[in-house]
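Yeah, one chain of the complex is gone here, protein chain that is, but the others are all in their spots.
This part shows chain A:
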Amino acid sequence: MEPTKKFTPGYLTGASNEILFEIAKKLLAEDVLNFSYTNRLLHTVCSQDWVWKHLCFRDHGVNFIGPDTSWKRFYYSEDIKKVCRHLSAIDEKESLQSLQQYYSVALKCSIDECNTQKLWMCLAKGCSVVACGRSGDQNGHAEQHYEMDKEHGLVIQIRTLQIWCYTCDKWIGTPNSHPAEKAKVNAITRLICNTMNRPDLQSEVALNSRRQHERDLEEEITNDGKCVLISMIWMKEWCSFMTGNPLPGPVDNRSLLLANGSVNPDMSIPEDFVIISMNTWAYLEQYYGVDGRMLSEGALQILRYRCCVA
């Protein structure tokens, strides 16, 4: 009971704020609004952040929020339906402890001792299983782990601290994600980076937004008709950077050329090369540099012919 409040039995305004909160938390959101329009006191109580925080979690399963908004606004926004609500179950401190333990012991996939460095850690409460991913030379044990228990959908890449959700089937907390999701993921990675004090980890984390940007670029479809060829050898290095390996060197197309410098006609997609847009090429040229020259449309004409014959 609030000491300043005059007590009168049977009067709603005589009830403590705690009781009004308890009632509000059990109402549908629409009824909370109606309850709040009854009078000024109830309006103050029902507008409190923790009433709406409770409703956000109860109705949408989301317990994290971005900057520059209130829980009430967030409740009614479209964004709340788009964020990865599985993040609500993640405890930053527990994730940190698991990773700290990991760095002091194993360096292998714990499911089948796969010898790969591209490892993921399950973020489910009390789990922290370490397993390999599904790209390149890996065996996809992290995904198998998720298939066995669908509650274990969120995994963190140990080397880069990027987070993937198997349930949502996407990267979580990327530059394009909703602010709430970004804020939550940033809080996790910041806590881990600051506590672990590993400069190598920090520089990897700093590259994560670049990784996401380049993943988006890779998926871009060529629509202007102008295409550029990229050697598959370099492409593989680039892809492995996007999934967590070190940066590759300059774009190198020499594997596509004959000794005299002309394009080798005996090549096929996608064994030897892939096609990217001009836009992507311009990006690669700017950020990676180019060793050799650009192979574009003219070269493609010859190859298209070869593809048809084959």
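By definition in this document, contacts are C-beta pairs under 8 Å (C-beta built on N, C-alpha and C of every residue); 3 or more make two chains touch, one makes a residue touch a chain; residues count from 1.
Criterion: contacts and distances are computed from a predicted model.
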The complex's invisible chain, by UniProt name, from "E3 ubiquitin ligase complex SCF subunit", "Autophagy-related protein 101", "Aminomethyltransferase" or "Signal peptidase subunit 3": "E3 ubiquitin ligase complex SCF subunit"
Which of A:19, A:206 or A:247 contacts the chain that the document leaves out: A:19
Interface with the undisplayed chain - residues on chain A: 1, 7-16, 18-19, 21-23, 25-31, 33-40, 42-43, 54, 57-58, 72-73, 75-77
